[in-house]
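Note that one protein chain is taken out, while the other chains of the complex remain in position.
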Amino acid sequence: MHPIVTLVAQRVALGVLLLFAASILIFVGTSILPGDVAQSILGQSATPEALANLRAELGMDQPPLTRYFTWLGGVLQGDLGTALTNGRDIAESLGSRLGNTLFLAFWAAVVAVPLAIFLGLLAVRYKDRWPDRLISAVTLTTISIPEFMIGYVLIYWVSIQMGWFSSVAIINDSMSLGQKLNAIAIPVMVLTLVVLAHMMRMTRAAILNVMQSAYIETAELKGLGMLRIIRKHAFPNAIAPIVNVVMLNLAYLVVGVVVVEVVFAYPGMGQYLVDHVSKRDVPVVQACGLIFAAVYIGLNLVADLVSILTNPRLRHPK
Amino acid sequence: MTDPLLKIRGLKIGATIYPPGEKAREIEIVHGVDFDLAPGKVLGLIGESGAGKSTIGLASMAYGRGGVEITDGTVEVNGRDILKAPFRDVRRLRGGEVTYVSQSAAASFNPAKQIMEQVTEAAIFQNKFTKAQAEARAVDLFRKLGLPEPETIGNRYPHQVSGGQLQRCMTALALCPEPDLVVFDEPTTALDVTTQIDVLAAIKEAIRDTGVAALYITHDLAVVAQVSDHIMVLQQGAMVEYGTTDQIINDPQEDYTRALVSVRSIRHEEKQPTNTPVLRVENITARYSGLSFDVLKNINVELHPGQTLAVVGESGSGKSTLARVITGLLPPSAGRITFDGRTLTPDLATRPVEDLRELQMIYQMADTAMNPRQTVGTIIGRPLEFYFGLRGAEKQKRIQELLDEIELGDGFIDRYPAELSGGQKQRVCIARALAAKPKLIICDEVTSALDPLVADGILKLLLDLQKIEDVAYLFITHDLATVRAIADSIAVMYQGSVVRYGPKSQVLAPPFDDYTDLLLSSVPEMKLGWLEEVLRHRKMESAGH
Partner (left out) sequence: MGRRAGRLARQRYSADPPSFPKARRMRVPLAALIGLFFTSLFFLSAIFAPLIAPYGMAEVVGDVWEPPSDRFLLGTDSIGRDLLSRMIYGGQTTIFIATAATALSFVIGSVLGFFAAVSGGWIDQTLSRFVDLIMSIPTLIFALVVLSVMPTTIPILIVLMGLLDSTRVYRLARAVAVDITVMDYVEAARLRGEKIGWIIFRETLPNALSPLVAEMGLRFIFAVLFVSTLSFLGLGVQPPQADWGGIVKENKEGINYGIAAALYPAYAIAVLCISINLVADWVLNRTTSLKGGRG
């Protein structure tokens, strides 16, 4: 068998293993910690009977291992349990919210990825001159402000002071794509700013690394033009690190979404998660945590797979 | 007299340096160099590191690496001043009229492209040949350069061929567009000595067959003497001497050239073995965890007090592993080591301090062998403190004595390693080893990272110190010239085994086994026509068999 197949299989298996381990970690984090869920839900004044009833309802009287496997078995069949606070099926509530979240993240990626790569190239082209310095100064600033604050700064200046776009991003199925895009314009801007800095800096570093290789000098000494050097010699070697950068930052985007959704009252998974954390609705938190972790692990997995698949040493073994 | 192909006048080259933590500043690295190169001739540029030889070579392509910039002078190729020419013309020159072979072909080939595409790229791009013509020419060159499977080797990727083969591919890449001039920048330096001779022969033959002119840049005078018509000796950016190869080798005019020619001329009388060896290695076999084969196979050698055993071999022969086994860093899977009459425990952790003290080590890279945050005084003082409990004035006095022994003198005690030159660093490492008053010092390629003249100084120092301190050396090296200079006995290693072992006079005298013969005959000698002689000799031998 081609060694690359083995490597890919190993990496995928590792991803699955990691996801299992993450599910254990999430479960442990919510059930074995000293906080008593039933007590938290019912408050200090709850009667012992009420507490006992709730504990039984939550399955807290079962040993932790049994509870974990019951939960995991459910998850594997698509059953995420029911929310404590309103008794609704979690999978059902999550469905449309997950879609909304992915919609927002998708458009943020559509804007941020090309922009970041373009700015990264620009910074490399004018390395150590003013465009490079300007880009790095601006990105330094955006790295230094939390997402939600960028959100309010943009709402204040763009939406309130200049009157462009709406300050809340509430979308529903009856809206057209154009209306939806108009609604999420500012959140997309915020998310773009949030990931742009990292993505651009890492792209710049990745391209510089390739451009400083001896084989680029060889190409220059063949008298090739700049464009041909980039197309034929730099690009094939830079693609893997750039894809890696993009994937890592998309993973970062997934987290940025949580906060941004709260700021703009966007009906996505992040808001849902934060709401239920305050309400101490453990099954919802577990489900959302697992989904976020799965997306995160998945994107990291894709990044690794791209590195493996584009490595000429692995593709063409001796 | 034909017009010169390359005519350089008053060439000055500057560079921007970035000392850490300080402002960048401009320095001049080549201070006005003139020379001519006629079509079809080979000029050797020779000098130690920092001589500016690569920089001059690249200037003939109007190219400056990084912050390097040509600040003054003219460079004419085929009668045109390429420094004043528009960039479009410079691009036609690069890869068309002048091509380049770098030291590290492994880094200079694009890892993501097949070799053929890269070899023919310049020729096609510069409209010298069609794709089919260029590929036919490449195959022809592959054959001339002695590459295996010349028809198909171009379909491989760079990592799929060996280092020596890739270096030949790089030569094919440079010759493919039928240039007028090829700049060879240390093309064989990174190769093992037995590979070097083949690549050198291939390059020489290719130069002769194609009638191309060449600048051959190297630090090794013996190598350049085999391929060039003229030689220019450079030192710190300025010309020292220029002449025909014959004149430079046989009748050097300048002191610096004479020193380069006579390098490694140290003569050392072989000492007789005593009855009680200080180190006895018996049946040592070792492997690294995770490897499926033994790196050392049944090694037996002895070393006598105050003498030098040279362990010589090429990369991968296991010579450095032997040092790791003796020091206890890699416990052997079988065998026994006796040191000064006691059996050494296999693992470092279980050895008594006295064993550690009497067995010291000096490393190849003095840079990484010293903690950059400790002063010379701390580095040399620590063994005095650790083994002998010396403190205060007593310790300072002993440190100064050691510094005097390694010929560094006053004012070094408070310096940091970064404030020393390469040779000085290695001397401090020697002092650190001597501070422990050892019976045996393992020297692992201690001179191979140094320029020849500096290396010579270190070898002389080691020999002098051996007389004073009566210490034995286990000298690990790939360089046979060094072995000749200092060894009393020699062990030749090949693929984990000792293939030849004995007193120097016996090991270096015929009859030889095949490997030792190959190794010895591959070491370039400082005389004209050596390469042809060896090749003729080898041809006759193989015909005789």
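In this document, chain identifiers A and B correspond to the written order of the chains, with residue numbering beginning at 1 in each.
The definition used in the following text is that a residue touches a chain if its C-beta (ideal position, glycine included) is under 8 Å from a C-beta of that chain, and two chains touch if they have at least 3 such contacts.
Just so you know, these numbers come straight off a predicted model, no measurement behind them.
**Q** In the whole complex, not just what's shown, which of B:291, B:353 or B:468 touches the removed chain?
**A** B:353
**Q** Looking at A:135, A:155, A:171 or A:184, which residue reaches the missing chain?
**A** Considering all chains, including the one not shown, the answer is A:155.
**Q** I'm checking contacts with the chain that's been left out. Which of A:29, A:73, A:95 or A:317 qualifies?
**A** Going through A:29, A:73, A:95 or A:317 one by one, A:29 is the residue touching the chain not shown.
**Q** Using the touch definition up top, pick the residue from A:3, A:131 or A:146 that touches the left-out chain.
**A** For the chain that is not drawn, the touching residue is A:146.
**Q** Contacts of chain B with the missing chain: which residues?
**A** Interface residues of chain B facing the absent chain: 15-22, 24, 29, 49-50, 65-68, 327-329, 348, 351, 353, 356-357, 360-361, 363, 365, 368-373, 382-383, 386, 416-423, 432, 436, 451.
**Q** Which residues does chain A use to touch the chain missing from this display?
**A** 18, 21-22, 25-26, 29-31, 33-35, 37, 40, 127, 140-141, 143-150, 152-153, 155-156, 160-161, 167, 211-212, 216-217, 220, 226, 229, 251-252, 254-255, 258-259, 262-263, 273-274, 276-278, 280-282, 285-286, 288-289, 292-293, 296-297, 300
Simple rule for what comes next: only the chains that are shown with their structure count from here on.
**Q** Over in the complex, which chain A residues touch chain B? Could you list them?
**A** Going through chain A, the ones touching chain B are 213-215, 217-225, 228, 232-233, 236-237, 312-313, 316, 318.
**Q** For chain B, which residues count as touching chain A in their complex?
**A** For this pair, the touching residues of chain B are 61, 63, 65, 90-96, 99-100, 102, 104, 107-113, 118, 121-122, 125-126, 156-157, 159-160, 173.
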